[in-house]
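First the structure, which I've put down as structure tokens, then a few questions once you've had a look.
Missing here is one protein chain; the remaining ones are kept as they sit in the complex.
A and B label the chains in the order they appear, each numbered from 1.
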Amino acid sequence: MKVKIKSWVGVATWRWVANDDTCGICRLAFENCCPDCKLPGDDCPLVWGQCSHCYHMHCIMKWLNSQQVRQLCPMCRQEWKFKE
Amino acid sequence: MASPSPSERRLQKELSSLMKDPPPGVSVDANAVYQHLNLWNVHMKGADGTLYQGEDFQLQFRFSSKYPFDSPEVTFVGDNIPIHPHVYSNGHICLSILTDDWSPALSVQSVCLSIISMLSSCKEKASTLSIEKH
Partner (left out) sequence: MSQVKSSMLDKTNPLLFENKWPNMRPIVLKLLQQECVTQNEWHDLFFSVHSVCLWDEKGGTKVMEALRKDITDFIKQAQQRVLSHEDDQALLKAYILEWRKFFAQCDYLPTPFRQLENTIRTTPLPTKKSMKDNDSIVRKLMLDTWNNSIFKDIKQRLQNCAMKLVYSERNGEAFDSQLVIGVRESYVNLCSNAEDKLLIYRENFEKTYIEATESFYKTKAPEYLRLYGVENYMKYAEIKLKEEEMRAQKYLESCGNSVQCLIDCCVEVLVSAFKNTILTECPEMIQNNDTEKLQLMFRLIDRVQDGIEPMLMYLEEHITHTGLADMIAAANIITQDCEKYVEQLLMLFSRSSKLVKEAFSNDPRFLTARDKAFKTVVNDISVFKLELPTTKQCANIKYLPESKCPELLANYCDMLLRKTPVSKRLTSDEIESKLHDVLLVLKYVQNKDVFMRFHKAHLTRRLILDSSADSEKEENMVEWLREVGMPADYVNKLARMFQDIKVSEDLNQQFKEQYRNIKGNIADTINIKILNAGAWARSSERVTVSLPLELEDFIPEVEDFYKKKHNGRKLQWYHHMSNGTITFSNNIGKFDLDVTTFQMATLFAWNQRPSDKISYENLHLATELPDPELRRTLWSLVAFPKIKKQIVLYEPEVQSPKEFNENTIFWINHNFGLIKNSKLQKRGRINLIGRLQLSTEKSQEEDNDSIVQLRILRVQEAIIKILKMRKRISNNQLQTELIDILKNMFLPSKKMIKEQIEWLIEHRYMKRDEDDINLFLYIA
């Protein structure tokens, strides 16, 4: 008796890789979306700063837009720059 | 929960984590908070081995709908206002993270820890600030 694989369909879901499980701003899980969105995924992406901290894009944009003087990372207070 | 706003959702999360894992000497009246999610009363015990050992304080947190993008308003309330160089006798607290240095990554928990450490690091009970408006 012998079994051999002829073809295989592998199913996976994708999720964000982040240092934390939750967004430091809204405290919601990265695998879910920010509080203003309904569906996680491409429409509510994560973004990383050069300081390597990571947030929901919508959350960090809200924070940066509210800061007039300097734009700092909420976690480490370094100047916020998007990681390429 | 019936479609809470983003700030309510975050406060609910904070409340449950604060109840599950409170910093030493800190407790919150959850029932009162459930009724007014934007107004919290937090009990704080003076840390052992500090000038405030054995004292009980009450902190009041007031959150705007823009929380956590706006800082909460935090004051000492009640009979016992700690005598401290950075605490006005009307309960107002002079702490930079509550104003210019606020960050949305901070939380009720981290604010409480900062206040505990501010009290703990005090060497001499003296109120250098008067009731005069600052």
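Everything that follows uses one rule, which is that a contact is a pair of C-beta atoms (placed from the backbone, for glycine too) under 8 Å apart; a residue touches a chain by one contact, two chains touch by 3 or more.
Not measured: the values here are computed from a predicted model.
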Chain A residues that touch the omitted chain in the full complex: 1-18, 31-33, 38-42, 46, 48, 54
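Note that only the chains that are shown with their structure count from here on.
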Distance between chain centroids, defined by C-alpha means - chain A, chain B (Å): 29
Parts of chain A lying in touch with chain B, wherever the complex brings them together: 24-28, 34-36, 59, 62-63, 66, 72, 74-75, 77
Chain A partner contacts - residues on chain B that touch it in the complex: 5-6, 9-10, 13-14, 66, 68-70, 101, 103-107
